[in-house]
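Heads up, the thing below is written out as C-alpha cells.
Coming up: subunit A.
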Amino acid sequence: MSESETASAAADKAYRDAQEHSAELKAQVGTGAPDSYFACRNLHAFYGESYIVQGVGFEIPEGKILALLGRNGAGKTSTLRTIARAGSPELRQGEVWLQGTAIHPMKDFEAAQQGIQLVPEDRRIIGGLTVEENLELAQIAEPRGWEFERIYQAFPRLKERRTQDASTLSGGEQQMLAIARALARDVKLLLLDEPYEGLAPVIVQEIERILSDVRQLGITTIIVEQNAVAALKLADLSIILDQGEVVYEGSAKDVLDNEDLRHEYLAI
Partner candidate 1 sequence: MTDNGNPTGWSRRRFLQTGAATTAGLGALSFSGTAPTGFVRNAWAQDFRNNPGNSDTVTLGFNVPQTGPYAEEGKDELRAYKLAVKHLNGEGDGGMLNTMQPTALKGNGILGKKVDYVTGDTQTKSDAARASAKRMIERDGVVMVTGGSSSGVAVSVQALCQDMGVIFMAGLTHANDTTGKDRRRYGFRHFFNAHMSAAALGPVLKEQMGTNRKSYMLVADYNWGWSVEESMKNVTEEMGWETVNALRTPLGTSDYSQYLTPVRDSGADVLFLIHYGGDMVNSLTQAVQFGLKDATVNGKPFEIVVPLYSRVMAQGAGEAVAGIYGSTNWHWSLQNEGSEAFVKSFGEEYGFPPSQAAHTCYVQTLLYANAVESAGTFYPPEVIKFLEGFEFTGMGNGDTLYRAADHQAFKPVLVVKGNDDPQSQFDLLEVVKEVPTEEIMYPADLYPGNLGPYEV
Partner candidate 2 sequence: MDSLLLQLLNGLDKGAAYALIALGLTLVFGTLGVVNFAHGALFMLGAFVAVSVNKLLTISQKVRDESITAFEAYTEKPYLEIWLGDLGTEIIQWSVPISALVAIPVMLLIGLVMERGLIQYFYKRTHAEQILVTFGLAIVLGEIIKVFFGANPISQSAPPELSGAARLGAMLGLNENLVYPWWRLVYLLCSFLIVSSVFAFLKLTTYGMVVRAGMADREMVGLLGINIQRRFTVVFGIAAIVTGLAGCLYTPILPPDYHMGMNFLVLSFVVVVVGGMGSLGGAVCAGFLLGILQSFAAMSWVKDIVPGIDQIIIYLIAVVILLTRPRGLMGRKGVMEG
C-alpha cells in the first residue's frame, strides 16, 4: 500500500459521507436557477486525489458582502477558486449560479466574462508587464469596468508608477493594483482572497480604506480573510468553513458577538 493509495481511499470515503450528509443541499441541485443573486450548491472539489471542498453551499443577495471564514486549510481559498472556475481544484459535483446564469459548466475565462473577478491571495500581479499593462490586460475581454482615469483617480499611487514594471511594486501597491485590476472589469461578484495578508499595519489601513470605498459601490463580494475581525467589519453575512464543510451560517454581526463560535472555529 503506498501513501497516496491510502490518501485516495480516505478521500473516497469522505466524499461518500459528505454526499449523504448534504442531502438537503443535494435536494436543491438540479432544480434550476435559484432566485437569489448568487448561489452555490453542494460543491465538491478535488486537487488530484485530495478532497478539499466537501459539499459547500450558500447564497448571497445582491450587493451584500459575505465573509468566508475558517482556519487554515478549511477550504476557503479552494471554494473561491472553485467559484471563479480556476483550473484547479477540479469541481466534480455541484452548481454555481450568478444572476440566473449557470457558472459551473464554464471555464475560468468564461466565468470572468460573466463578471466574476477573483483577487487572489498572492495578488498575482504579472511581472514583466508595466502597471498600466496589467490594467490593460483586465480590459481586453468584455465587459469592461472603470476607465483608466477613474482608476488612477482612486489609486493615485498607481498613476505615479504606471510605466514601472509591476513586479517592482511594494506589497501594498501590488494589492492596490490587484483590486484596481478587478475594478477595471465590470464586476458582478468580487472574490477577495486574503487582501491584508503579509502587509504592514499602515498599509493594511490603507487597503481597509479602499475596501470600504469599494463597499460603497454595492458590489456583491465574498471576502476570505485570516483576520476575521477585519473581514467581519466589512461583511454583512458570514459563513464558517471547517474541513471543507459549512459549519456555521449567519450574519457577520452574530459571529462577532458569538465568542464560543469564534473560539471553536476561528481561534480568536
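Operating definition for what follows: contacts are C-beta pairs under 8 Å (C-beta built on N, C-alpha and C of every residue); 3 or more make two chains touch, one makes a residue touch a chain; residues count from 1.
Here is how the candidates were picked: all candidates are chains of the complex that A comes from, given by their letters.
Remember, it's a predicted structure, so these values are computed and weren't measured experimentally.
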| item | value |
| --- | --- |
| Candidate number, among 1 or 2, whose chain touches subunit A in this complex | 2 |
| Of all residues in subunit A, those that touch candidate 2 in their complex | 84, 86-87, 107-109, 112-113, 117-118, 120, 124, 126-129, 133, 136-138, 140-142, 181, 185 |
